[in-house]
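Every protein chain but one is kept in place in this view of the complex.
Chain naming follows the written order as A and B, and within any one chain the residues start at number 1.
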Amino acid sequence: MSGIPLNYFVFLSAILFTIGVVGVLTRRNAIIVFMCIELMLNSVNLSLVAFSAFHGNTRGQILVFFVMAVAAAEAAVGLAIIIALFRNKQTVNIDEINIMKW
Amino acid sequence: MNLYDIVFYFFAFVTLASAGVVVFSRNIIYSAFALLFTFFGVAGIYVLLNADFIAVSQILIYVGGILVLMLFGVMLTNKVIDVEMKTGTLQTLPASVLVALIAGALCGIFYVTDWKIVRGVSAPATTTNSLGEMFMTTYSLPFEVASIVLLVALLGAAMIARKDRLPQIKNQK
Partner (left out) sequence: MLEQIIHSVNLLKPETTLAITFCVLLVVDLIVKKRGSETAWLALIGLAITGFFLMQEPAAGTNSIFFNMFAVDAFSIFFKFIILASTVMIVLFSLQSNELKTKRRALGEYYALLISLTLGMFLMTGASNLLMMYLSLELTSISSYILAGYTKDADDSSEASLKYVIYGAVSSGLMLYGISILYGLTGAIDIYGINKTLMMGDVNMVAVVIAGILIVAGFGYKISAAPFHFWTPDVYEGAPITITALLSVASKAAGFAMMIRFFKVSFLDPTVGNLSFGSWALFRGFEWNQILAMISVLTMTLGNLVAIWQDNLKRLLAYSSIAHAGYMLLGVVVLSNEGVAAVLIYFVVYFFMNLGAFYTVMLVANKTGSEDIKEYKGLGYRSPLVSVALTVFLLSLTGVPPTAGFVGKLYIFAALINAKWFWLAIAGALNSVVSLYYYVRVLRNMFLRPADPSAQPISFSVPQIVILLILVIPTILLGLYFGPLVEYAQASISMFGVH
């Protein structure tokens, strides 16, 4: 392991996470929102792997593996729902998908 | 500054720049392809952190699986020929300010945080062996649960996305 301190990895993950969160908040296209969620999960994985390397135990990497598996499952279900909805409504914009009021 | 540092900064830059494109691009195809570079950048950093197994999984699952899924989603929900693939309005400036504020706050807090790292401990050169052992012993219950999660997702995705042969019942409100 070289001179890069743990904090640099943590900062990288924090910035990536924030980009993902802001994307979720500002974008209106459901598929892009899903991409932003993947960004968030990637930042989580990044910080877990970094902590795992610096703690010297592999628990973090185990967690990352399961997060990846579940993220794939969640993305599959999410996209299936988007496609089913698109068939009914012909749009994937969250603003337009609003037959139900708040 | 040695080679390791240069490689780190390179991957960090690729990751953040492409993540920015994912969020701020108005063209959904650009977003999808930028995501590819984010995934590769993160995989590169995993390699730097000696997490070989995770790095390979990252490429296989994210690039090979999730990204392809996303692209199919884009294809199936955009009429490629007659609709331009511009998506939604977006205020780039306020969003960037928001990113800077939140990320700055988080980094500030983490900067003063003392992570309980063990000095002098380095990660093992290869992790695949020990990870495989842990899946079969200590983490056998989560491993089994994950298999059920995947089965449920497989079943559900197929069920929701398939077309019914029956005529659709429109339930307009």
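Note that in this section contacts are C-beta pairs under 8 Å (C-beta built on N, C-alpha and C of every residue); 3 or more make two chains touch, one makes a residue touch a chain.
These numbers come from a predicted model, not from an experiment.
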Problem set entry | Among the chains presented, those that the missing one touches | A, B
For this session: By the contact definition given up top, give the residues of chain A that touch the hidden chain.
Result: 10, 13, 17, 20-21, 24, 30, 33-34, 37, 40-41, 43-44, 47-48, 51, 55, 57, 59-60, 62-63, 66-67, 70, 73-74, 77-78, 81-82, 84-85, 88-89, 94, 97, 99-100, 102
Seminar exercise, completed: Residue positions on chain B contacting the omitted chain are 106, 109-110, 112-116, 137-142, 144-146, 148-149, 151-153, 155-156, 159-160, 164, 166, 168-173
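Here is the rule we use: only the chains that are shown with their structure count from here on.
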Exercise. Approximately how many whole Å separate the CA-defined centres of chain A and chain B?
Worked result: 5
Problem set entry | Complex contacts: residues of chain B adjacent to chain A | 2, 4-5, 8, 12, 15-16, 19-20, 22-23, 28, 31-32, 35, 38-39, 42, 45-46, 48-51, 53-54, 57-58, 61-62, 65-66, 69-70, 72-74, 76-77, 87-91, 95, 98-99, 102-103, 106-107, 110-111, 115-118, 121-124, 127, 130-131, 134-135, 139, 142, 146, 149-150, 152-154, 156-158, 160-161, 163, 173
For this session: Going by the contact rule at the top, pick out the chain A residues touching chain B in the complex.
Result: 1-4, 6-12, 14-23, 25-29, 31-32, 34-36, 38-39, 42, 45-46, 49-56, 58, 61-62, 64-66, 68-77, 79-84, 86-87, 92-93, 95, 99
